[in-house]
Each structure stands twice: as C-alpha cells, then as structure tokens.
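Worksheet: the structure to be examined is printed underneath.
With one protein chain held back, the other chains of the complex are shown just where they sit.
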Amino acid sequence: MPISIEQKEARLGWKLVAPSLGVIGLLIIYPILYNLYLSFFDIKLTGEKFFIGLANYEKLLEDTAFYGSVLTTIIFLIGTVVGSTVVGLFVALLMNLQFPFRNVARTIILLPYFAPVISVVFGWQFIFDPVNGIYNHIIVEVLHLTDQRHNLIGDPNTALLVVILFDIWKHFPISYLLIISKLQSINRDQYEAAAIDGCGPVVRFFHVTLPEIYFVLGTLVILRLIWNLNKFEEIFLLAPNVKTLPIFTYYAAFTGIIDQGFAATVSVVQFLVLSFLIYFYVKKVLRW
Amino acid sequence: MGKRSFLQNILLALAVGIVLFFCLFPFVQILSTSLKHQFDWGNPSLIPIKINLNAYRELLGLGKKDDVAIPDSIKRLLDNPLLTEEKKNEIISKYKSTSDVFPFPRYFLNTFLLSASAASISLILAVFGAYSFSRLRFKGRSTIQRSILFVYMVGGVMLMVPLYQMSVKAGLAKTVWGSLLSLLLIYIIQTLPVSLYMLGNYFRTIPYSLEEAAATDGCSRIQAIFIIILPLSIPMLITVFIYCFIIAWNEFLFASVFLKQFHDFHTLPLALQSLFVSKNAIWDRIMSASMLTLIPVIFCFMFVMRNLTGGLAEGGVKE
Partner (left out) sequence: MASVELRNINKSFGSEQVLHDINLEVKEEEFVVLVGPSGCGKSTTLRLIAGLEDVTKGEVIINNEVVNLIEPQHRNIAMVFQNYALYPHKNVRENIIFGLKRAKAPKDLINRRLERVSKMLELQDLLERKPAQLSGGQRQRVAMGRAIARDADLFLFDEPLSNLDAKLRHQMRTEIRRIHREYKTTSIYVTHDQVEAMTLGDRVVVMRDGHIEQQGSPMEIYLKPNNIFIATFIGAPSMNILDATIFPEFVDLEGQKLILKNMFSEDSISLPKEGKKIKLGLRPDFFLDENFVSKDASLTTIRNAHIDIIEPLGFDKEFHVQVGSQTLKARLDLRTTAKEGEKINLCFDMERAHFFDVETEKSL
C-alpha cells in the first residue's frame, strides 16, 4: 500500500528516535524494574539469588542506621536547598546592579559550579584540615573562639555542616543563573512606578521582585531537591561519614557486609520519594 | 533609584568582594598549596615562602625520580639505625618514583578517551532523537518528550545496584574491557536525556521554512538535517558535547564501582581519590593533581561561555 508523505514522516520520526529510546529503555527503564525485582532477593557475593520476599523491606524498617540516614538526608536537603537558593538570590540581586567589571565577576562566580568535584574536594579538605588548614588557624589562633583545633570533617556531627556548606558553594551558581535570567526580564518601569509611589528598596523587593521570581524560585526548589537527593560524589569524597541515602546505599552495596539486595531495597524507597517529588514538580510547577 | 550614595557604593563593593572571595578562595588555596614545600603547608599565608614545583614535575613525569617528598615522620623512622638497609629501601621505594604510582598523563588519557567517546555517541544519538521529536510529526511524540524529563531526573545514583548486577550477569564486570564498556554505556545514559532535551529545544528555534525551502530545492529530510540543521546548530552541538564530556569527566561513583580493581585504567577522579587515601600527608601532590584536573575544565568553560549567546539563523528568515 503506497504511503502518504505524512506517514513517511512518521516512520522517519520513529526510526530516528529509536536508538535513543532503545538505550534509555535498556539502561534506565529496565534497571529500575530490575532493581525492584532485586529488592526481593538476598544476593550473595557469588551472584546467587535467593527469593526472600519482603524480608529486605522488613529489615529496612527496623534499621536505625536507615532512619539515621533519612534524617541526615532531610537535614542535608533542607540546608543545601535553602542555602543555595538564598545565596543564589542574594548574588543574583547583587549582579543585577551595575558596577565596573561586572562581566568579570559574573564569570568568576560560575567557577565553583563548573569545577569538577574531584578537583576541589581535596582543597576543601585541606582548608578544614586540623593540622594545616586555615579554618582552624583562624578560629583558634586569630579569633580565639575555641582553644582547641577541631577536625570538622572527621567528626560526624560537624561533617554534615561542612558538606552542606560545600554543596552551597558548589551549586549556588545554577540558582543564580536561573534567578538572574528572570530578574533581568523584569521591566524597569515597575520599579520606577513603585519608587514614585514611595516604596523603599526593601518594600520594592517584596512587592515587585519577589512576585515576579516566585515561579522561578518554586521551580528551583523542587529541582534542587530532586538533584540533591541523588547527590553522591560531593558527599562521599568530602566526608564519607555523612550518610545520606545514596551513601548509605553505596555502603550497603559495595563495602562492608555486601548486601546488594538490601541496597536495592533502599534504592526502591529512594525512587518512590523521587517519583513523588517529580510528580509534584510536573503537576504543580510545570502544569502538565 | 538613581545614583548611589558613597556609603552604598562601599557596601556594594564589600558585598561583591565577599561573594568573589567566597567563590575563589578554595581555588587559590589549591593553587597555593600545590606550590608549597612541606614545611610551608601549615603556613596560613597563601604565598609560598619557596616555590615548589616538584609535585607538578612528578605528576607529569617530568622530574627526577628521586626527587620525592618524604614526610618528616617517615624520615625520622628511616634515621633509626636499627632498620636494615633493605627495610629502609623498601620504605623509601614506596615514596619514590611516584610517577609510577600516579601516572597522571595515563589517567588523563583514560578519562579523556572515555569522556570523549561517551560524549560523541551521546551527541549522535541525541541529534537524531531530538530532531525527530522536535520536527517530525508522529503519534506518541509528546509522551516521549515528557518521559525524557522524567528519565533525566531518575537516572543516576539509584541505578548503581541494578546496573552493576546487569553488568555482572552479562559477564562484563570481570574483564577490563567489559568494565570499560559498561562504564561507557553508563556515561551515555547519564548524558543522553539532557542532550535530547537541550537539542530539542534548540532545534525548535530554527525556522521550519528553511527545511521547506530545502525540500523544494531537492533535499530529502535526512539531507536537510546534515546540510541545514547541523551547520546552524554548531554552537549548541559543541555546548552539548562539552556538557556531556564534563559529566563523564567528573563522574566518580560508577567509575569506582567498575574500575576499582583495574588500576591502570582508572579515571582521574578515581585515581585522585586513591592517591588521597594512600598517602594522605602529601598535600602538594594532591593539590597539584587537583589543579591539573581543573585546568581542562576551565578551558571548556571559557569556550561555552562565549557561545551561550548568538542566533545563527539570523538573516535567513524574515522575523
């Protein structure tokens, strides 16, 4: 049967997109389902699998380390998302003003984002090193805030703070970029009208700026939550004792007592949380 | 509104200064320490008292093999007369010829080849896929577009267990080349959704009438992709390539999972981390290794910056 031009187009469409779909199906869709499947098994080092039903899940629910990890993750998420958004907003407002060499400044602030994690993470470790690091030097010798040098990274309690700070440093530029592109599209007239109406800079911020960037901020928060839930390198390389969910999963899967079935279970839980966030993002923010 | 007061200018300068300091300090610290001798490391000043290029020389394989920074603690150990010559040599050799222990050029090459291959394949797949759902009309197109975004957000850390298991099952994880192949595939899948998304958006900005004109001029659709679309997309293609390249370059988790046992084939992130763990007092070497992994990325970054603006299709079509 002869095919119309439209049909030819449709066929070509499918042909061109098939390789990508194939790769995605094989390496993302299938693993997700396979992961779910694996979570019902006890996987030995030899590769043998024994079906144990929901035993992994029971184990998970009883595992205090797991709950600890969840708590750590939540603190991490809140700290980093709020932190990087606030810093990003501040920097965006700053960079929206005119001053000499502004373009240079704008390029410099993007550096933390583009630098590979591996390249900067040891620098950060050095800064907080109890022996050589400048942090301790300043806190103890210069400012005299405490009289003892602290190993912030070694101590699991403070390591989380360092990790949060590192993540904010690394990722505020992307918040900055998204916010400033919206900021620059706000018409000057709105500010001028507000100024004429007697509003000072703070009031102008709340009544003109904030409503305009509200949508961008919302998008940003959800996106950062989703991204940070998946973060691994930044945390693991800087302070592996901070056990957010991905790190927890990694330890379960590849170190110590290797239990890949259990790790799969944790991944399933993470996937559910992530799906919820994505669904929320797509429905509420993107309005699909 | 209007001109700023002197005080406001001071505050502005201060704020900008703080932000820039915040951004740049870690980089400066890395550079500074990489150039310092050991006795200098604890020195809070950023400027080395005496510049030390040994670390760079070693990493790049340029220096004498004996020029090794042996930590003080080990030196003291070596001075102990009770140690036999043999034992002393054993200890020293651990610190000697570190260019064998950390062959920077080799790791650089590994990472480069892997990242470049992954980025290239990802780009090619993405060009065809993105063209397809941005230009061609077929049923199910919008479903595919939406699922790309979903897949992008999901792919990653959560796949570590199943992907590893799949690789083991396929017998790939045991061999070097199998592991490299697995890693290549994983890097492709981590970058493909984003590439599709970015290219899809970009292709949509190219006026459709250009392809129609090409059609009436005798081009088939595929020919139109190569002759019209691709030349007009070059900045975006490069940007996408660099983006994929950087993602692969920085990647640690899967590299560690698959390549840990194959030391010669380590990528830079993996090698750096092993270096750190094995010799944790040799800061200058670590810092110089950090610098060396940093520099190519900075170059790519500069390039991308320059190309983020610009409408290439200007002039071809009446707005």
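Every chain is named by a letter (A and B) in the order it is written, and numbering of its residues begins at 1.
As a convention for this text, contacts are C-beta pairs under 8 Å (C-beta built on N, C-alpha and C of every residue); 3 or more make two chains touch, one makes a residue touch a chain.
It should be emphasised that the depicted structure is a prediction, and the values quoted were computed from it without experimental measurement.
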Quiz item: Of B:Leu12, B:Ala213 or B:Ile298, which sits in contact with the chain we cannot see?
Solution: B:Ala213
Self-check item: Absent-chain contact - pick from A:Lys8, A:His207 or A:Lys284
Solution: A:Lys8
Exercise. Name every residue on subunit B in touch with the hidden partner chain.
Key: 207, 209-210, 212-220, 223, 228, 231-232, 312-319
Self-check item: subunit A residues touching the omitted chain (full complex)
Solution: 2-6, 8
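Please note the rule applied: only the chains that are shown with their structure count from here on.
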Quiz item: Taking each chain's centre as the mean of its CA atoms, how far is subunit A from subunit B in angstrom?
Solution: 18
Exercise. Spell out the part of subunit B that touches subunit A in their complex, as residue ranges.
Key: 1, 12-13, 15-16, 19-20, 22-24, 26-27, 29-30, 33, 41-42, 44, 125-126, 128-129, 131-133, 136-139, 141, 144, 146, 148-151, 153-166, 168-169, 185-186, 188-189, 192-193, 196, 221-222, 246, 249-253, 257, 268-269, 272-273, 276, 283, 286-287, 290-291, 293-294, 297-298, 301, 305
Self-check item: Complex interface listing, subunit A residues touching subunit B
Solution: 6, 9-17, 19-21, 23-24, 27-32, 34-35, 38, 43, 47, 90-91, 94, 97, 99, 105, 107-112, 114-120, 122-127, 131-132, 134, 137-138, 169, 191-192, 195, 226, 230-233, 236-237, 246, 249-250, 253-254, 260, 263-264, 267, 270-271, 274-275, 278, 282, 288
